[in-house]
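I'd like to ask you about the structure that follows.
Here the complex is missing a single protein chain, while all its other protein chains stay put.
Now for chain A:
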Amino acid sequence: MNHIDLELERLKSKLMDMWDLVEYQLQSGHEAMLKADHELAAKVVKLGRKVNNYDVKIDSMCENLLALYTPVAVDLRLILATLKINANLERIGDTAEGISMFVQQQERPFLPELLEKTNTYAMFTEAIAMFADCRKAYKASNTELARTVIKRDKMLNKIYRKSDDVVAAYLQIYPESIKECLALLSIIKKVERVGDQITNIAEEIIFYRDAKVVKHKSKKKKKANGNDNSENA
């Protein structure tokens, strides 16, 4: 195996390790939220430091690779994509921490009715599933899968956009739940951001494997009014 290939493999496996940690943070953040589990929430927050270390380490590995190997073509794209995926993973980890901090303020689990009406459970579960598929797409260099992940973000956005009205209606009936509702709205907003960050990662996977830039394409497509045949949403 080429020397640079060895180094790139090391970089990829480091990123996968970080990915595992962040995936654990996201899943546990969800679980902690459902059960108002303060202990688990604290664990998620504590893991943040470890994720940060990965963030710094991966950045510096990329810096070294760029400086020492002057990579080109697919190697260069891998490193550029890894830099951005790294940043997005770190943000997702941060978001899981943020959610867990809300959980630590929570006295009891959210009312099932509230979770159901806002679709929070479905949204969170979908975000976790998208994240897992995105990981698969990266590992298997499967850009088709990455493209489907990007499309799935729409569902998250839809739930997020409706959440204000749903919560407002709920509050009219149960005005005493205001604190709980505000916390939930913040969590929904955070999960919506996670969807965007997963989308960013999926776009980077496509950039790395197919050398295609698919970010910021959806608006153009609408303007072109169907003239753009690309399937990238």
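General remarks:
Here, a residue touches a chain if its C-beta (ideal position, glycine included) is under 8 Å from a C-beta of that chain, and two chains touch if they have at least 3 such contacts; residues count from 1.
Throughout what follows, contacts and distances are computed from a predicted model.
Look at the chain that isn't drawn here: its UniProt entry, checked against "Aminomethyltransferase", "Phosphate ABC transporter ATP-binding protein", "Ubiquinol-cytochrome c reductase iron-sulfur subunit" or "NADH-quinone oxidoreductase subunit N", names it "Phosphate ABC transporter ATP-binding protein".
Although one chain is not drawn, the whole complex shows that of A:13, A:52, A:70 or A:141 it is A:70 that touches it. One chain is missing from the display, and on chain A it is touched by residues 2-4, 63-64, 67-70.
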